[in-house]
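The following block contains the structure, expressed as structure tokens.
One chain of protein is taken out of this complex; the other chains stay put.
Take a look at chain A:
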Amino acid sequence: MVRLITHNLLACHAKGCTSNNFPLQLKDVQLEQREAEFNPDFLRRFMPKLDWGALVDTARQLGDDSLPLEQPEMFDDDFLRKLHHVLLEVSVEEGAMVCPNCSHIYPISNGIPNMLLAENEIG
């Protein structure tokens, strides 16, 4: 269950890969939609931690264009419900995340991302 909220926080950490290492590109993904309880208070608390551009780009690559390119200044209920869906109800069960800089592949299997590096790749 790699939801987009988690994807939004993962970057490539291979040795020497320190720029253009985020967001990781989703590849060959199997998606699942899982309903989650709507909690506007959590969303508001989480907003300062979010990278908006990365979220919108990733959602659009997955065919979801419900979020605006620019982060709105006011968070009304309609917006928060769309954000809730994209962040917390779309999950990647199988596939991979690929670093846009060094092309390192992080596989996702049974909803769990494998972020380990080989010994020679550790910074």
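Operating definition for what follows: contacts are C-beta pairs under 8 Å (C-beta built on N, C-alpha and C of every residue); 3 or more make two chains touch, one makes a residue touch a chain; residues count from 1.
Assume contacts and distances are computed from a predicted model.
Visitor: Looking at UniProt, which of "DNA-directed RNA polymerase subunit", "S-adenosyl-L-methionine-dependent methyltransferase", "DNA primase large subunit" or "Trafficking protein particle complex subunit" names the chain that isn't shown?
Guide: Its UniProt record gives the name "S-adenosyl-L-methionine-dependent methyltransferase".
Visitor: Given that one chain is not shown, which residue among A:31, A:62, A:98 or A:115 touches it?
Guide: A:115
Visitor: For chain A, which residues lie in contact with the unshown chain of the complex?
Guide: Chain A touches the chain not shown through residues 1-3, 5-6, 8-13, 21-22, 36-37, 39, 41-42, 45-46, 48-49, 51, 106, 110-117, 119, 122.
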